[in-house]
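Note that one protein chain of the assembly has been removed; the remaining protein chains are unaltered in position.
Let's turn to chain A:
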């Protein structure tokens, strides 16, 4: 499971990073979203991956670290709000500047 988990996080980060560096606002927003997914997965794994553990605490048997779960919840909420904001901002920029380039330049440099 560790390998699959690490690969998923890595691929998400790489795709997110690539898209964030694009020139138009839509890919950038999608890239930031992917990046935040990758970060959430990463945070979740930081307490160590446990299979078949109790959710919070149990006598004797292994249990999953509850703190990363709480952190991920917080991070998801914040990330969601930020994505909503940046989508609206991108739309405003499109209507005010007249194109969807992050620098507001006219020429197409895709």
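Here are some notes:
In this text, a contact is a pair of C-beta atoms (placed from the backbone, for glycine too) under 8 Å apart; a residue touches a chain by one contact, two chains touch by 3 or more; residues count from 1.
Assume contacts and distances are computed from a predicted model.
Looking at the choices "Multiple sugar transport system permease protein", "ABC transporter substrate-binding protein", "Cytochrome c oxidase subunit 1" or "NADH:ubiquinone/plastoquinone oxidoreductase", the name in the UniProt record of the chain not drawn here is "NADH:ubiquinone/plastoquinone oxidoreductase". Contact with the chain that does not appear here is found for just one residue of A:2, A:52 or A:96, A:96.
One chain of the complex is left out; on chain A, the residues touching it are 20, 25, 28, 32, 35-36, 38-39, 42-43, 46-48, 67-68, 71, 74-75, 78-79, 81-82, 85-86, 89-90, 92-93, 96-97, 102-104.
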